[in-house]
Every structure is written in structure tokens, then in C-alpha cells.
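A single protein chain has been removed from this complex, and every other one stays in its place.
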Amino acid sequence: MTVASPTAPQEAGIRTDTAAARRALRNQRIAEVLSAWSLAGPALVLLVVLFFLPVLSVFAIALTDWQFGASTLSFVGLANFREVVADQGFRASLANTLLYVVIVVPGTIVLGLAIALLIESGKSCRAFYRAIHFLPFMATLTAMAIAWEALLHPTIGLVNQTLAGLGLPSANWLRDENTVLPILAMIGIWQNLGYAMVLFLAGLKAIPQDFYDAADIDGADLWFDRLRTVTLPMLGPVAMFVFIVVALKAFETFDTVQVLTQGGPGHASEMLLYTLYRESFEYLRTGYGASVAVVFLFIVVALTLVQARVMDKRVHYQ
Amino acid sequence: MKSQIYQGSMTGSKSGIRFERIGKSFGATSVLRQVSLNIADGEFLTLLGPSGCGKSTLLRILAGLEVQTGGSVAIGDRLVDGVRPKKRDVAMVFQSYALYPHMTVQENMSVPLRMRRLSPWQRLPLLGRFLPGTKATAAEIELDVMRTAKALGIGHLLARKPGQLSGGQRQRVAVGRAMVRKPAVFLMDEPLSNLDAKLRVQMRAEIKELHQRLGVTFVYVTHDQSEAMTMSDRVAVMLDGELLQVAPPQEIYADPDDRRAAEFIGSPKINMLDGKLRDGALVDVAGTTFAVAADAAHGTGLTLGIRPEAFHLVDAGGLNVLTGAVRLVEHMGSDLFVHLNVPGMDQPVVARLLAERAPHIAPGQTLHLGVKPDRLLMFAADGRRLRGGDQSDAKVLRMKERVQ
Partner (left out) sequence: MSISATHGLGSPAAITRHAILLITGAVILVPFVWMISLSIKPPGEIFRASFSFWPEHFFGIENYTRALTEAPLPQYMLNGVIVCGLIVVAQVAVCAPAAYALAKLDFPGKNLMFALVLVALILPHEVLSLPLFILGYQIGILNTYAALIFPYVVSPFGIFLFRQFFKTIPDDVVHAARLDGLSELAIVWRIMVPMSLPAIIAFGIFSVVGHWNSLFWPLIAVRDQSLMPPPLGIMAFKNEEAGNDYGPLMAASTVVVAPLIIAFIAAQRWFVEGLTAGSTK
């Protein structure tokens, strides 16, 4: 049990403060930094070239009247944005996107949560039910959109055949401006509810059994009391998170519009990303397309920042 | 009126507990085997055992959180098998406290009262508060919560959420949530194990005091023997799903029924010396002879248990004296732990000596440790305690003569 004397290191024979030693230390540090940058460098260069320069140029292009392929361009300030805002087509597109999101997000969350609760309420066949409900999220949406088109076909589609069989009125779902957007939203819910379900299942698993035991002892043993006292409040942060993630996915809807409706009839099913695509790459109105991209970017970034704040809060929750 | 209900549970016999041949198995593994135990009304009983011994399962069966595979449980005069936890009049403090993180302390403590005193309709969000009687009951609940919180010294924390409380404060809130509805039985599942050592000692005293103040039955689960020894009226030692012994702490320590119980309790651990019985009154252990009183046949193998503090220093070897070389000395302040290598034994013997009586003990030195015959505990090969018939001084003297 001898304790080393505190002066011992100084008595050691190596002197560390010579110039050579200092130089060696500096060289070693430089070598370390170089090797770190040689690992991180490629990724950084690619990030700049493939993410940051493009996003800056989107802003720049949005301020010009450039058309792809034209050899001249001039600075037009915010003229593109003024045009975008005044454009009936864009207004319809924005309104459609918002309506779509307003249908898809609550629909996906409510159904996803309900199915997750049902699956978790029993022990049998959990993996089976989870797999079935998750399938649409995996499947190639372009291909599934074609299947939906067949289902919704005005004469040979299963939907109308079923409605007719029940004596109910049928419709040309994808060609009627009153039904096209709700139908796209329904496909959106169909595709995303499995994703919400899986996130909710993970959230449910993370609730410690102790809380349910405490609720039992406290007398909250009816299912709605348990739901209110433990399950829903404990899922609150997850639900907020699902909300943002699903909203982002809904805002980024493109495939179904492109395959099923091309924004029609009229502008009835036009959505932001489709407008962005068509203006930029079909009409080659590059400056205009860039302004749409900027608007879209602002919406998505705003949502993501809300998400970041929510996630921050979640960390502090416990 | 509240205090009358409370008086009732204090004086009536309604909170005694009776476990009868409780069995519990998960698939092929059986966690509890035929456990029978009676707990008196108002008693503080501790279930003590290492993790996985089934003590928590027994507690959860009592709470109604788990269903036993066999046997029955009664609280007071009532069989509670199949009765929901809510209807059992038990409250529980969890190891993790299980405070609802989204509720304030006030709301947390209100939950058990709201669930009992308000109807499902009155508990509806938004609408419920407009139903007749909700307001009055809610005010009553608030008052009760306030009273309990004050009694526990957490009145100033009512508006906070669990995340903003220290460990000790959370522990008090968890106790408060259990206490507020004045249950007949308090269940505690390792309630102190998430606290630091200093706070644990303090909360130990507080819980003991709480028990004395409330006078209701406490069933307390722990793996910590010092908690069990300091707080309990009786301790039930459990191992591998069986009760080894149920007795007051001092008795478990001094007069254990089972080798495993003896080994589980006491620090440093009890010394176990294997030996053979000779002439029904002498045990030979690694060259030393101990005089005992045992009703067993000549040549029976048995184990002598000697608590470290049962040793005292003597000048020379002889009957009931172990001799060996000091291997290690641990200074504990008032005490010394001396580890002694005794020739012929694989384990060193540990003795706890008063520091003032044993100065200058150093490794390598030869020591003679004597034991009084009444401090020798004998265990049969199957772990059962062997108790001698009469152990009068006369008999011991007679044996001494025979040896010399």
C-alpha cells in the first residue's frame, strides 16, 4: 500500500522540452490532421459539389430569366416569384398539396396508431400483421400506381364493379376533379400507414411495463383509462415525430401524380413537386422552376426545423 | 371521515396477508415453489433474496399484476385470487418509481384517487368537469393530495414534473402516490435501489418511520440485506423460489435454519468449515477439533458455520481453536478483518476482531482464534441446520476432559 510520491515523474530521466521534441510533436499533430482530412475530404468535396453548390445555384437561377439551353440570361430580381405567386396553376398546386397533406397526415396517423395498438394488444401473429400492413411502403409506388389505376378503372375496375354491385353510384375517380385529389390522398394513406404503424410499434415497445403496472395499481385498468393515463401521453413525442415525417413524405408526393393524373383534370391534382418537375424539365422554364423549388425548399426546411425542436423536447421529456 | 377509514385499517384485521402454497412457472421454469407465508396485520415484512429468487414475482402476485399458477392469496379475510389490482386495496412503490413523466407531481398523486372517486363519465376529458359532483370531488382530491404531500415534505414540488426532481424527491413522490389513498397494504419493490448510498440510508429511516406512523402492513422486496435487517419486523429469506426462513432479523442472523440463509446474510460472509462428526459430540476440521452437541451418527459429514465476529484471540491452540498464518489484514476503523490461512483448508477463514484488542497483527504472523461453543452453527450435508439437544456447560466440560 505504498503511495507513489507526487514528485516521481520529475525525477524520471526524459526531458520533454527540447526543440527537437517539440518539432516532433508538431509534425505528429500535422500528420494526424492530414490523415483525418484524407478520410473526411472526399465526402466534404462531394457534399459541396452535389448539395451546397446546387442549392445556392437554385437560389441564383430563381433570380434570372434563364431558360435551359438559352445562351443569354439577365437578372430579374423577384420577378419569377411574383409570377409564381400570381400563377393560377401554381396556386392550385399549392392549395392541392396542402389539402392532400391535410387529408393524408391525420388519416395516416390515426390508422397507423389504431393498427399499432391493435397489433400490440395481443401476442399472436404480430409479425404477420405488421408485415401485411407494411407491404405498401416497400412496394414500388410507380408499379402500384398502375395497379391502383386498374382498380379505379371506370368500367372494369374492382371499385366501380363493387359499388355497382351494391347499387351505389360509381365515378370516374381519376378523371373527375372532385374525386381525384381525395383518391390520391387515399393512395397516400394506403402507402404510408404501415410506416406510421411501425414507428408507433417501436414507441409502444419503449413504454416500460412499470407504467402499466402502476396504472393497474392506481386503478386505471379499463382500456381507455390505460390509453389516457399511460399509452397516449407516452406516445406523444413519437406521434409528433410521425406527424412531421409523414407530412414531409406527403409534401414530396410525385409518383402517383406523374403516373396516374399528370396533374389533371385541369389543375385538379397538380402538386408542388409535379409542378417543379414540369416547369423545369418539360417546359424548360428554368428560372420559374427554380423559384418553385425555392418555395418548396422553404416549406420542407420549416417542417424539418419544427421536427428538430420537437426532437429536442423529446430528449428533455424524461 | 377520511381519518376514520384510516383508523379502520389501522386497528382492524383487514390487512393481514396469507399466501398458501403459491406456485408460479413460466413454461418449464418454475419461479415459485409452494410458497406459504402469513403476514400479520401491521407488520413490516421483507422478502430478501438475490435477483431471480422469485421475491418480486411473489410481490406482483400479491398486487394482482401477475397470476399465480397454483395456490391462493388472501388479504385480510378475503381471497383475492382473480381480483383486479384496483380492488385489492394495495398500493405499490416501484423500483423505477413509474411516475408518469407527462404529469405534474400533483397529477401523479391524484391518479389513484381520480380512478376511485370519479366515475368513468366524470373522468372524460373536457366534458367530465361539467358533470354534477365532479368539481366537489376534484377539490376533495386536491386537498387530500396536498395533505399527503405536506406530510412527506414535498408540498412545494406539486407543480413540478418528475423530470425536474432529484432521485430522492421522486422516491418521495412515488411513496406519496401510494400513500394518498390510504391502502391497507403497502408494497415496495426495491424502492431504494436507484438512490445513492447516503440517500438510501436516509430513506430507509424515513420508510421505517412511515410504517410506524401508518401502522398498516408493509411488504418490502429487496436484495440488500442491510435494508432487510434495519427495517423489518420479520425477514423472509428466499432462494430459487423457496422460502428458506421467516423470522425477525436478529434471529435469522444468529439462529439460521438453513445454510444458504446463513450464507446470504452477514458481511463478511459466514465461514463454512467442512468436517466429520466423531463420537456424536466432536467435529474434526482440518486438524482442529470442535466440541458440539449433535444428534447425528458417528462419521456424518457436516459443516460448521462460524460468524467472523464469533472469533476471539487466544494464546494457544486447542479445542475450538483454529490456528493459521495471517494472510491479509483489512482495517475497517473500529474493526479488523483478518484473513487466516489454516493448513488443510482451501478457503481462508475471516475473523472480525475489535481493533483495540488486536493491535499489531501483520501478514505472516501465526494466530490462534477461539470460538465459544454456543456460536458454532452446524449444518447437515443437505443444508439443514442441525441443532444440538442440550448444550449445557457440564456437557462441554465433559467433552473437554475427554479430549485432554
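So that you can tell them apart, the chains are marked A and B in the order they are listed, and the count of residues begins at 1 in each.
FYI, a residue touches a chain if its C-beta (ideal position, glycine included) is under 8 Å from a C-beta of that chain, and two chains touch if they have at least 3 such contacts.
Everything numeric in this text was worked out from a predicted model, so none of it was measured.
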Give the residue, chosen from A:L47, A:V102 or A:A206, that touches the chain omitted from the document.
-> A:L47
Which residue from A:L63, A:V84 or A:L199 sits in contact with the chain not drawn here?
-> A:L199
Quick one: say which of A:W37, A:F75 or A:Y283 touches the chain that got left out.
-> A:W37
Which parts of subunit A are in contact with the chain that was left out?
-> 32-33, 35-37, 39-40, 42-44, 46-55, 57-58, 61, 68, 111, 115, 118-119, 121-125, 127, 129-144, 146-148, 150-151, 155-156, 158, 161, 190, 193-195, 198-199, 202, 209, 212-213, 216, 221, 241, 245, 248, 252, 254-255, 258-259, 273, 276-277, 280-281, 286, 289-290, 293-294, 296-297, 300-301, 304-305
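Simple rule for what comes next: only the chains that are shown with their structure count from here on.
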How far is the middle of subunit A from the middle of subunit B, if each middle is the mean of its Cα atoms, in Å?
-> 53
Under the touch definition given earlier, write down the residues of subunit A that touch subunit B in their complex.
-> 208, 210-211, 213-222, 224-225, 228-230, 233-234, 236, 316-318
Residues of subunit B that touch subunit A when the two form their complex = 60, 63-65, 84-86, 90-92, 94-96, 98-103, 111-112, 115-116, 120, 123, 125, 163, 177
